[in-house]
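Apart from one protein chain that is not included, each protein chain of the complex appears where it belongs.
Each chain gets a letter, A, B and C, in the order it is written, and its residues are counted from 1.
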Amino acid sequence: MSESARQDTPEQAEFRQYCRQWLQHNKPGEPPVRLPLSPLEIMTTEQLAYLRAWQQSAYDAGLIGCDYPVAVGGRGRSDCQRVANEEMIGARTPFLPNVIGLGMAAPTVFYHGQAALKERVLPRLFSGEDIWCQGFSEPGAGSDLASVQTFAERKGDKWVINGHKVWTSLAHFAEWMIILLRTDRAHKYDGLSYFVVPIRAALGKGVTVRPLIKITGETGFNEVIFENLEVEDSYRLDEVGKGWQVAMTTLLHERGAGELKTPQSGGMKSKSTHATNTANLIELARTTVRNGQPASDDPLLRDRIMQLVIRETGLGQNQRRARVSALQDHPSRLLLQNKLLASEIAQDTAAVALEVEGASASLYLGDENAPSGGQWPMAYMNSYGMTIAAGTSEVQRNILGERVLGLAKSK
Amino acid sequence: MSESARQDTPEQAEFRQYCRQWLQHNKPGEPPVRLPLSPLEIMTTEQLAYLRAWQQSAYDAGLIGCDYPVAVGGRGRSDCQRVANEEMIGARTPFLPNVIGLGMAAPTVFYHGQAALKERVLPRLFSGEDIWCQGFSEPGAGSDLASVQTFAERKGDKWVINGHKVWTSLAHFAEWMIILLRTDRAHKYDGLSYFVVPIRAALGKGVTVRPLIKITGETGFNEVIFENLEVEDSYRLDEVGKGWQVAMTTLLHERGAGELKTPQSGGMKSKSTHATNTANLIELARTTVRNGQPASDDPLLRDRIMQLVIRETGLGQNQRRARVSALQDHPSRLLLQNKLLASEIAQDTAAVALEVEGASASLYLGDENAPSGGQWPMAYMNSYGMTIAAGTSEVQRNILGERVLGLAKSK
Amino acid sequence: MSQPDNYNFGEEAALLKDSARKFFADNFPTDKLHKMVAADHNPERLSACAWDRPLWQKMVELGWTALAVPESVGGLGMPVVVVAGLVEELGRAAFPCPLLATLNATYTLAACGTGAEAALTEIAEGMTASLAITNRQASWDLAATDVQFAQGTLNGTAWFVQDARKVDRLLVSARIGSGLGLYWVATDAAGVTILPDAIVDLTRDQAHVRFDNVSAEAVTNSGVAALQQAMPAIWTLLASDIVGAAEWQLQTTVDYVNTRQQFDHPLGYFQAVKHPLVDVMILIDQCKSLVYNAACAVDTQPSRAAEFAHMAKASASETAAYASGRSVQYHGGIGFTWECFVHLYFKRQKHSQLLWGDAAWHRAQLANILIGKVA
Partner (left out) sequence: MSQPDNYNFGEEAALLKDSARKFFADNFPTDKLHKMVAADHNPERLSACAWDRPLWQKMVELGWTALAVPESVGGLGMPVVVVAGLVEELGRAAFPCPLLATLNATYTLAACGTGAEAALTEIAEGMTASLAITNRQASWDLAATDVQFAQGTLNGTAWFVQDARKVDRLLVSARIGSGLGLYWVATDAAGVTILPDAIVDLTRDQAHVRFDNVSAEAVTNSGVAALQQAMPAIWTLLASDIVGAAEWQLQTTVDYVNTRQQFDHPLGYFQAVKHPLVDVMILIDQCKSLVYNAACAVDTQPSRAAEFAHMAKASASETAAYASGRSVQYHGGIGFTWECFVHLYFKRQKHSQLLWGDAAWHRAQLANILIGKVA
């Protein structure tokens, strides 16, 4: 019996039992298709269909959104999502496809949307029937998010949207988009408002979704162009001019630092998926012959791999320690490090893997002789998506220096 | 015959011959005292006397200041100091004690001082009779040099100086100080003026010199306090308000990027002196037994030592390439890196040496069992003097980014 | 067997940690430390041994030296996580005293079985001790020693003995035949000569100790096994000391760069200062998390104690080096002076960094566990 289980409330204990039993009988079998590494890399409708079916069944069983009130499609439980997540991951289930919806849109709509809107959109969000995407970044607004220019102009009880969003993962599958818009050009932060927009319905009628190609050659990101798209005022979250505050709710939950725990499953082993972690790196080093000896015998590589093991373990232990208040001097000091550390550890892990592979690191996915099917060079390139997206590593260090250490604000 | 010799002009060739012969007969013998690592660390009058005698004889022989006009104590040669330096260093002579005088004061006085002043002070500067020091930094003006507050107030044809200078090496031996003073509080840069000040004569009468102790425990730096010190207007260099431009001449020559080549000797081997370089590091690794094996057999240490060898060699080759215009895209791109690289390579070299020594790195100068007499921990601590003084490494990177790469000025 | 989520770091542990922090803050602020240990700046000085013995006595009376002693022999039998909390505060204060040395001896004795009960009882009663188990080369091979035991007496020299001049007893490792014995010896016993080292670190003393026909009885004859069992706690506690000291370095430097103005801004405004300080914080947090994980492993998951302790000390050594360098660099000129306090921690950290194995050594041991030894 795991330690977290040992600390369950009665409700959690009973729910944990239920989850276990349900998962025993309802965990989906091997996927019919090669699964992507993460929901953000879903490329084909086959992949989506398989993952969506899993989310639907997990939702119907009450494992997703269970801490939300019944009225909006939840089960009104208290702190049970954590239990469901532990059990789903423990059971090595597939991940949930509607990741932006569950992790960012749901809490934001829940805290800032009107009752009618919540009741309409959240159930289909939890079930995965409606995929959600996020419209924050723009060509001119990356690290400096508050400089978004996509404009919503009021026309009676409607708003007319014009502009250009980029890096919108899943937009090509999404029904809805959470979007940060400018409603006042005179004020940078107070000139922003936050909406939900039914983009699928408007495809070809004011909304164009174009795929962006990553340096890996993969698609998955999109750019979304808005031309005179009309949306109802009821799709607005919170007041006009409060968009920045609403966006903070989104980012807080994205960082896992929000009130509502994000539903998570995953852990399903699949030969075709390949995680960027030190376990796989060590496996690679063991099976690679390099200058005549196993790479795992090379003292320099051993040292560099151990450096990564220590950072990886440290990150895991940070998350554990973050739950022990007596061992923290500052509430968000550890949580705010997660994204920065995870992305940089992944990047360095992939970089070392390429050195382990040596000249064979030149071989890519299409090459039958590529070690690990060419996944490591792809992982290395993708790692820059991680250190750039959702706040570059540079921005993350600013946030940590200013919010945690209390150093003077750079800008 | 060295390559540089091969490229000598007739004058240089003849002069080189002369230098060689003179050095053969006049190179000083072993010092009677333990010599410091650099002129800036001269602590005793015995050390100073020995080094001063050497500078005097080299000056009398025409090896020092020989490119300066005869009128100011030079020999009116063209580009012969370089030759003298090569020969003096080749002959492994002691270094010259009046390093600030020769490297910074002399060219500054020469380019910005009045004729009478030059003729008065430069000969005794070259000969080493007068030691010079530099009064730039203040408690409140470190990286931001232009914020100096030590004030010179005009009183007829005199100036009255009040304030506080720090990090003035050699001040306890110095006759003269080059000093950057504020003469106008209204303008930051244009409110500065540059003087030479006879501090020795004024000790106890308006000038107080107090030693500063370094983290190594060594003395050598000083703080100098001015209380109503009167100096003549003829000690001013260039116009009132032009102090910043004059200071640039000083810094340019400090960086070795000035018109006039600084007289340099050195290279004398002395068991008591210990240079922070990879040759000594390799020697240390060879002679250290670490976890049962010679440290020089440890693959990780070998790799780290080679990293330093490569940086050290690269720095030397930078200086060589800096003289081949066809292999440079920007005139000062290489020169401006010297100080930054030299100080950081020294710091990292010492750091690796401490790891080679392991627990024995805890042993300091006073310990008979200390490897290399405890010089490595001292060198490591002193390396921070190098990365902080004369423009911190952070300031150096700003300069390189802005002046060479043309990036927007940080401040 | 898995660990408790909260490291078993409960009420009691939190209380002790807080009171320790308050104890040092109230009784031994850094200026007091500086006045006490930095009196003589001569780089060729011989080793000093300046410490506040009366304050130390208070710590003994508070029972801090008996924390790790098993209850069976009159100690408090506290888990290592609790002790780690105390040691973190000790490191933050850089307080010169034989607490770590005594704890190291305690954990080693506790692994020696019944033969060690008398010694442990002495510690429970307030005696202090230090390990004398290192050879001239400071090899971290536990079997390495330059002391021999024969005909009931110890002969040879033990090197790098920490706080030797502050302790009452030494736990000495000596070769006996093909094995290794551990011996409990009074520092004032006949034939024991403590030869102080002149060290850089002003907050500790260190010595090599000569043994000339010192009569002694073995606490155990399976010294290597006992040391093997004890080292994870020893590595972890030193790492905890480093974490506390590094946190002092970080906070002190943050305070300075927030006040020091250059170019019309506090230094901390500049990313060239801000981001490296964030990296210091990141290293400290990594290390701190690994310390409590390792401590908890010693308490509840012995099969993985060595693995996690190697991680903790490797991380700590990197943290000590980086935090120290940045603390001096960002204090600028003033940080390079003897009068500024940062060099006290700079030197203590350099000492700790290389003690009981540096980062590379611990990673090499870790690799032997996780990847396997190289054939």
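Simple rule for what comes next: a contact is a pair of C-beta atoms (placed from the backbone, for glycine too) under 8 Å apart; a residue touches a chain by one contact, two chains touch by 3 or more.
The structure displayed is predicted, hence computed values, not measured ones.
Although one chain is not drawn, the whole complex shows that of B:27, B:120 or B:321 it is B:321 that touches it.
Interface note: of C:108, C:229, C:271 or C:353, the residue touching the hidden chain in the full complex is C:271. On the side of chain A, the interface with the absent chain consists of residues 137, 139-140, 142-144, 147, 166-167, 212-218, 289-292, 300, 347, 351, 354-355, 357-367, 369-370, 374, 377-378, 380-381, 384-385, 387-389, 392-394, 397-398, 410-411, using the contact rule stated above.
Seen across the whole complex, the unshown chain contacts chain B at 2-4, 7, 282, 285-286, 296-297, 299, 302-303, 305-307, 309-311, 313-315, 317-318, 320-321, 323-324, 326-327, 329, 333-334, 337, 340-341, 394, 397-398, 400-402, 404-410. Remark: the residues of chain C touching the chain excluded from display are 270-272, 275.
One rule holds in what follows: only the chains that are shown with their structure count from here on.
The mean-CA centres of chain A and chain C are about 42 angstrom from one another, to the nearest whole unit.
Across the assembly, chain B contributes 300 as residues in contact with two or more other chains. Residue positions of chain C touching 2 or more other chains: 265, 270, 273, 360.
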